[in-house]
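The other protein chains are all here in position, but one chain of the complex has been omitted.
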Amino acid sequence: MNDKKWIVLGLAVFLVLFLSPFLYNVLIKGAKAAPMPEVVLTEKAKAAKQCVMPTEFMRANHMQLLDEWRLKVVRSGLRDFTNAEGKTFNMSLSNTCLDCHSNKADFCDRCHNYASVAPYCWDCHIQNPQGETK
Amino acid sequence: MKSSRRRFIKLAGIAALGLGAQPAIKAIAPAAEHGSQMQFTQSPNALTAKQWAMVIDARRFKTPADLEPMIEACHKLHNVPHFTEKRHEIKWIWETHYHNAFPNVPNRFISEETEERPYLVLCNHCQNPPCVRACPTQATFKRASDGIVMMDMHRCIGCRFCMAACPYGSRSFNFVDPLKGLVESEINLKYPRRMKGVVEKCTFCVERLAEGQMPACVEASNGAIVFGDLEDPESEVRQVLRENFTIRRKQNLGTEPCVYYIV
Partner (left out) sequence: MLELALKGSKAYWTWVVALLGVIGAGFVLYLGQLQIGLGITGMSRDVSWGFYIANFTYLVGVAAGGVMVVLPYYLHDYKAYGKVTILGEFLAIAALVMCLLFILVDLGQPMRGLNVFLYPTTNSVLFYDALVLNGYLLINLVVGWNVLEAERNGVHYQKWLKPIIYISIPFAVSIHTVTAFLYSGLPGRGFWLTAILAPRFLSSAFAAGPALLVLLCLFIRKTTKFDPGKEQIQSLGLTVAYAICINVFFFLCEIFVAFYSQIPEHMDHIKYLFVGLHGHGALVPWMWTSMALMVIGIILTVNPGTRKNETTLAVACALIIAGTWIDKGLGMISGGFVPNPLHEVNEYAPTPWEIGITVGVYAIGALVLTILYKMAVGVKEEVRA
């Protein structure tokens, strides 16, 4: 078999392609990360001090929490959520979450854009239930 | 060579199993961590029943205009789009003729009044729903708590098996983005819209029942539609059923529809 050189060449091309994003960062752009996103809290959110769960938890797990809420509301018919502090909330993205965080562009989108995720929540859930643009 | 290949396949199989289980574990993990701190409950003022049911007094609706307020209330509230293209039509509750609502009931020579008045049709929230039997993902399911046949819009894959299974034509499919059939300024911001590619239908206004309100059509009917618990002998629905002769749509199919009609 004298296909060896072709195999090596193929592997090399594959490796270069595979590593191209990293190489691009290291060689051309310099290893600089994109700036951390900064989320803006509305007055209402600031006044509330804490979200339905601690900030750390929300930052890491809000998607799982929302999914859990969704399951409970749609499938079990349970609509009230009570957290460790004993505070009760209506489990609703449109009517609870976005009531405080009515600034989708400066709150939700900033992190989502940074992480390059495009959740389709907004296809159905109105971004701004009060119609305000704060 | 042979044994190593076999071992590889075995390992790959185990790895695949592990990967398959991972999302499930991940989804449970945060809830488990904070599980003791979280509580999910029904709102204290929610209306509850073992099996919700509806009695429509068709005698009280003489013309299509009499039905308009109910259809309007429902479709406005739930952001049900309106399309001029008939193929894309979506309806949760609508009016139809006697022989369409009850195709195997009509006798000849019945009272003109009965035959000519319009009839309100919607999802029957059957006690033995064929759509639930058909759904391959449990995206449509019968809620054990109150008997409502619900749709999980996030799980529906849009196969439309439920539409073929429903003997009442109660289900609609979002053939295009429903936003195209809605007037932006008239959207009810408190209720979600749907996305293209999923099936939707009447939900007996679960969101209103949860807040202690009657369904929108019941509220708009001036008492011509009675709503209540079919399993509670003391309920208004049961009382109306005791006192009036009622019929149901295609009850011969064994689906046990929960919408009754006084004709």
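Chains: A and B, in written order; residue numbering restarts at 1 for each.
Going forward, a residue touches a chain if its C-beta (ideal position, glycine included) is under 8 Å from a C-beta of that chain, and two chains touch if they have at least 3 such contacts.
Computed from a predicted structure; not experimentally measured.
Asks: For the full complex, can you list every visible chain touched by the one that's not shown?
Replies: Even though it is not drawn, that chain still touches B.
Asks: With the missing chain put back, one of B:168, B:191, B:227 or B:260 would touch it. Which one?
Replies: For the chain that is not drawn, the touching residue is B:168.
Asks: Touching the missing chain, which residues of chain B?
Replies: Spelled out for chain B, the touching residues are 85-91, 96, 99-101, 103-104, 121, 130, 132-139, 155-161, 163-169, 171-177, 195-199, 250, 253-255.
By our rule, only the chains that are shown with their structure count from here on.
Asks: In their shared complex, at which residues does chain A touch chain B?
Replies: Against chain B, the touching part of chain A is residues 53, 57, 60-61, 64-65, 67-68, 70, 72, 74-84, 88, 90-91, 94-95, 120, 123-126, 128-131.
Asks: Along chain B, where are the residues that touch chain A in the complex?
Replies: 26-27, 30-31, 34, 37-43, 46, 141, 143, 145-146, 150, 152-154, 187, 189-195, 206, 210
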